[in-house]
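Mind having a look at this structure? Questions to follow.
A protein chain is absent from this complex, but the other protein chains hold their places.
We just call them A, B and C in the order they show up, numbering each chain from 1.
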Amino acid sequence: MDISTLMKQVDSYTNEFTAFRRDFHKHAEVAWTEFRTTSKIIEFLQERNIPVQFGLDVINPEYTWSYPNQEILEKCQKRAIQEGANPDLVARMNGYTGAMALIDSGKPGPTYVFRFDIDCNDIDEAKENSHRPYAEGFSSIHENCMHACGHDGHATMGMILAAVLYENRAQLLGKVKIIFQPSEEGDKGAQAVVMKGLLDDADMAFGMHLYPTDGPQPALAGTQKGLYATTKFDVTINGRSSHAGASPQTGNNAIMAAVMAISSMQSFLQDGRGPTRLNIGTISGGTGRNVIPGKCFFRAETRASDTDAEKRLFNSAIGCVKAACEAFGCTYDVKIMGSCPTGSGDEDLAAQIVEATSIVSDLKTRQLVLNNTGGTDDFAYMMEHLQNRGKKACYMALLTNITSDLHNNYYDFDESCLPAGVKSCLAILHYFYEKIESGK
Amino acid sequence: MDISTLMKQVDSYTNEFTAFRRDFHKHAEVAWTEFRTTSKIIEFLQERNIPVQFGLDVINPEYTWSYPNQEILEKCQKRAIQEGANPDLVARMNGYTGAMALIDSGKPGPTYVFRFDIDCNDIDEAKENSHRPYAEGFSSIHENCMHACGHDGHATMGMILAAVLYENRAQLLGKVKIIFQPSEEGDKGAQAVVMKGLLDDADMAFGMHLYPTDGPQPALAGTQKGLYATTKFDVTINGRSSHAGASPQTGNNAIMAAVMAISSMQSFLQDGRGPTRLNIGTISGGTGRNVIPGKCFFRAETRASDTDAEKRLFNSAIGCVKAACEAFGCTYDVKIMGSCPTGSGDEDLAAQIVEATSIVSDLKTRQLVLNNTGGTDDFAYMMEHLQNRGKKACYMALLTNITSDLHNNYYDFDESCLPAGVKSCLAILHYFYEKIESGK
Amino acid sequence: MDISTLMKQVDSYTNEFTAFRRDFHKHAEVAWTEFRTTSKIIEFLQERNIPVQFGLDVINPEYTWSYPNQEILEKCQKRAIQEGANPDLVARMNGYTGAMALIDSGKPGPTYVFRFDIDCNDIDEAKENSHRPYAEGFSSIHENCMHACGHDGHATMGMILAAVLYENRAQLLGKVKIIFQPSEEGDKGAQAVVMKGLLDDADMAFGMHLYPTDGPQPALAGTQKGLYATTKFDVTINGRSSHAGASPQTGNNAIMAAVMAISSMQSFLQDGRGPTRLNIGTISGGTGRNVIPGKCFFRAETRASDTDAEKRLFNSAIGCVKAACEAFGCTYDVKIMGSCPTGSGDEDLAAQIVEATSIVSDLKTRQLVLNNTGGTDDFAYMMEHLQNRGKKACYMALLTNITSDLHNNYYDFDESCLPAGVKSCLAILHYFYEKIESGK
Partner (left out) sequence: MDISTLMKQVDSYTNEFTAFRRDFHKHAEVAWTEFRTTSKIIEFLQERNIPVQFGLDVINPEYTWSYPNQEILEKCQKRAIQEGANPDLVARMNGYTGAMALIDSGKPGPTYVFRFDIDCNDIDEAKENSHRPYAEGFSSIHENCMHACGHDGHATMGMILAAVLYENRAQLLGKVKIIFQPSEEGDKGAQAVVMKGLLDDADMAFGMHLYPTDGPQPALAGTQKGLYATTKFDVTINGRSSHAGASPQTGNNAIMAAVMAISSMQSFLQDGRGPTRLNIGTISGGTGRNVIPGKCFFRAETRASDTDAEKRLFNSAIGCVKAACEAFGCTYDVKIMGSCPTGSGDEDLAAQIVEATSIVSDLKTRQLVLNNTGGTDDFAYMMEHLQNRGKKACYMALLTNITSDLHNNYYDFDESCLPAGVKSCLAILHYFYEKIESGK
């Protein structure tokens, strides 16, 4: 593999890196509604004759957590088309976003998977001149939709990587799959991809995520470790209204049931197997001041550094909901809105990544591990899927300047790091192909 | 006072009773936004040359609980004008609804006050053919606005009463004040009227409210008793958001503070002085599932059969909010949205009302007292105002067929009871004028 | 009935009134352990040949709430005998205290029941010279046992009443039953007496209780009204201990389950049917600071002015225990320790009592009703038993000087009121016998 030529090809896309990223940023789409983003990716690939799958060929619809209702989907499809999505492609997506480029060398060899996520956050982007995307005219034009986690950059890297690899496919071994995953925010999309079987033949899987650094940049961490297991869930409590003055006793107070459930849950946060988290992120209930409230709804999540501890905490929380509802004569409904297991890349593979990327001169430094304690990413599902089969996976961090915390409405990153990301992926392939060819 | 002639005059308004009631019902307006209703009342009175005060002549703006913001006021004024309110009158209201007809006999004598409330509930009216107002085309055309407590009928009775009395003013003694009070729902308007001084010279005050009965109807109860004291209040808790996974400890959890405050309050419901009530009618808080919630808001009310017990319960509830906010590092804001004391009409006056209305043949039966335990009405402020000065007041109940509970979206009442209500007021005046004239 | 002679006979017992009351006071015995008190009553009656039943002839053992264990019973029986109880009588009691004097006139006529309770409170009596019983040497010699509710006086009145009636039995009609009821404190004994059938033939039943007054005394109230329904119950929660540092998640935290149950219960205090009460009087749980607590116990009671409201509150409280235990993986045990329904004497009978006792010159005043809102007395069971059969009952209050609140360790009362109590009972019999004899 003529790695130095490939790297130069990456550099030839400098304008595209910026243009694609900003286009995605401006037309940010939240989980399961990335119709325009997916359309743009597919068109880019098809223009280059790169084989691409999408729609029900990449998604198992039985595992699409928090999938939106038809009304929202149609509204977002219409919006996507108005803003330049290909109507035919959108129609063929059948309501399911995401895509996979399949680059087959035609030679025997391993199957390596690279995963890039493509959805945005449900955040209203800052509209101030101090915020570069706004000042330079590429801030999100969609209300409550903002790329505040860098997935616009991830998608862009995936596209360029696919282009360079396909152009040089004769130099590869086996196959490379580049997955453009929808709905990573809330850990809602990876399982649908895994359960479609796309990773069943993978020998290695690599994820990549932009992270802030205070040191020299761009830089690379071989893998993230310590991703927590999590369950995202919505709880609806149904009671019965009554007049708060005349007959409070004939009502079944849904707000009080929620209060008691939430209060009780806190007692289950201790676990000898590791730290845990529980958050009631939003709550809403009741209809009027003088009416015993007949309904209450809350959005919650549990997390833990240990998968069993997370399961116990989630089950205990639901047990508290059940118990409180019994005590208050209410019924309840729990809806799983997302979930993923704990995740840590393999350290020996991470060490190889560090070694492999020594040839990427864009990178100022390399480190073995980035501890992402308390964070979650549903790439953990993909890692688990490989690790359960005795295969290896790593969730690399591309470290760069970022203007704020992740998920903040002032988030912006330095686009000049993106080529380094693509080159790192190429260097990894180069490293393992060399090994295979040298028979080690 | 030629009472039988006056009663016949009431009967001549049969069409108006139905027409006005249905017009008000169709254009229902919630508390402090009764611009069209007030305009229609003023025009009716002015067409008959009946002296009428309104705007800042009937309202003390320092006591207008839950007064809406300018944006809402302007929207409602514009809507009122579009739907037939007199633009000049709306302008002269200065933002304050309600009116008072002043009927002066020109002779010495007592000042008697009749109070009718005019606002609707914030309820969406049923849109089904089984619901007569919808079937007959007079259901509310305003979203989340519905006369589900009969104030449309009350306002109508006040108008006809004013018309008949003014036409026969030569037969009266002293003065009669007919107050069209805004904003009774939530007990928000009476204090503003009282603090304007409108009842300072009153010798007696009478309220009237439609109530359901299973017995023969229409019927009259001399007074309601057992109205609870109440405080309506809104609580906003402000904490600090943080990432629920990475740094829960740097947030100040406003939902948990609310949960603890609400939970703690329940312990203060016991009071040896009488039954109490506490309701958290609505709650809303938080912004996202994975963010420690920085804000929580709830609407609450306390009630009690004893004014001091109500004060204690309210103060204890606020004490719980304060304490929980301290524990969770949050700040809070409590806004009083309405309040009134306990109220019970004078039983001896009620007995006189029963006696006085024996001449109203429309009434099928009369009873001394209707116990309205647990209910509230801010007419209690007016009763208290008179009773504190050694005067008497009664809060009559006009009993009729009502299709549902009060404050229900299927509420409807039998308009044929309305003349009996007006005649009862006339009979009361006749009774006391007879007493005065006979020197008893 | 030669009432004036009978009254003089009462006065001849002046010394006994004081002596018996002080002897009972000094040897105070708590619920179900009144072996010495019962023995002394039986001996007094038997010395006068008055027919007396006791043991299983007055108690249905299936309804003996909070009945002590064998060890406590034996200890108290031994103590009673050491302090002068008749060993033979104690043996024949078969473990069940209480007695009934049956005075049969031999003539046809009604059966009237008078009930006096005999147990003391579980309070440590004040040991200071300012407390008269201590200064004069008749304070309780039993630890945590004190007559702080006047039952020593009640028992004494019952004995003298029995003596005078039996001596003059020829002047009576029908029968008079004088019940010396054990275990009134905690509402634990009346049901066992009622379910034994002792009141099945009663035409009227009268209870009597000493109450404090600030007015002239002694005085009499024809009946108490407003006694609350109540349930006394003990809750034991069993969880599982574990090491609080190493494995909190393997424990089932009984204290946290109790905390959540207790917290939740408070929400059920509101009831449109009337005021309610809930008290967790004591709590204890856990074994060591660093052990997840495996056990928690609490003593609680519910009360309400309405029997159904009390039942609902009790059931809701137990529902909260059940729910919390499910949430925390604990089991629980609820033990009913006492209970009684609401109670109010019949006002028309009370009026007759007021009339009948006009001949008792010891009484300074008489009143129809004493409102005992929030209080409980299991005489309510007896009243209910008669009222359910269409009969009448009253729970009279003998008003006198009392040095403190009831159930206070400084409680003392003025013994000079006791003859007035006995005379009132005689006057009532005289009044109704006159009526019967005069055929009214």
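Here, contacts are C-beta pairs under 8 Å (C-beta built on N, C-alpha and C of every residue); 3 or more make two chains touch, one makes a residue touch a chain.
The shown structure was predicted, so the numbers you read here are calculated from the model rather than taken from an experiment.
Chemist: Using the touch definition given at the top, which of the shown chains does the missing chain touch?
Modeler: Among the chains that are shown, those touched by the missing chain are A, B, C.
Chemist: For the full complex, which residue in A:60, A:105, A:238 or A:266 touches the chain that was left out?
Modeler: The one listed residue touching the chain not shown is A:266.
Chemist: Sort through B:309, B:363, B:386 or B:402 and give me the one touching the missing partner chain.
Modeler: For the chain that is not drawn, the touching residue is B:309.
Chemist: Tell me which residue among B:146, B:194, B:256 or B:386 touches the hidden chain in the full complex.
Modeler: Only one of B:146, B:194, B:256 or B:386 touches the chain omitted from view, namely B:256.
Chemist: Given that one chain is not shown, which residue among C:284, C:315 or C:358 touches it?
Modeler: Only one listed residue reaches the unshown chain, and that is C:284.
Chemist: Which of A:9, A:111, A:276 or A:290 sits in contact with the chain that's absent?
Modeler: A:276
Chemist: Footprint of the hidden chain on chain B, which residues?
Modeler: Listed in rising order, the touching residues are 246-250, 253, 256, 260, 263-264, 267-268, 270-273, 309, 312, 316, 319-320, 322-324, 326-328.
Chemist: Touching the absent chain: which residues on chain A qualify?
Modeler: 263, 266-267, 269-272, 274-278, 373-374
Chemist: May I ask you to list the residues on chain C that touch the chain which is not drawn?
Modeler: Per the touch rule, chain C residues meeting the hidden chain are 122, 186, 228, 230, 232, 243-248, 255-256, 259-260, 262-263, 266, 277, 279-293, 296, 299-301, 303, 337, 373-376, 405, 407.
As a working rule, only the chains that are shown with their structure count from here on.
Chemist: Which of line, ring, star, complete and other names the graph you get from chains that touch?
Modeler: It is complete, because no pair of chains fails to touch.
Chemist: Going by C-alpha centroids, which chain is farthest from chain B? Tell me that one.
Modeler: A
Chemist: In whole angstrom, how far does the Cα centroid of chain B sit from the Cα centroid of chain C?
Modeler: A distance of 49 Å separates the two centres.
Chemist: When the C-alpha atoms of chain A and chain C are each averaged to a single point, how far apart are the two points in Å?
Modeler: 70
Chemist: What whole-number Å value describes the gap between the mean CA coordinates of chain A and chain B?
Modeler: Chain centres of chain A and chain B, defined by C-alpha means, are spaced 54 Å apart.
Chemist: Got the chain A residues that touch at least 2 other chains?
Modeler: 245-248, 256, 260, 263
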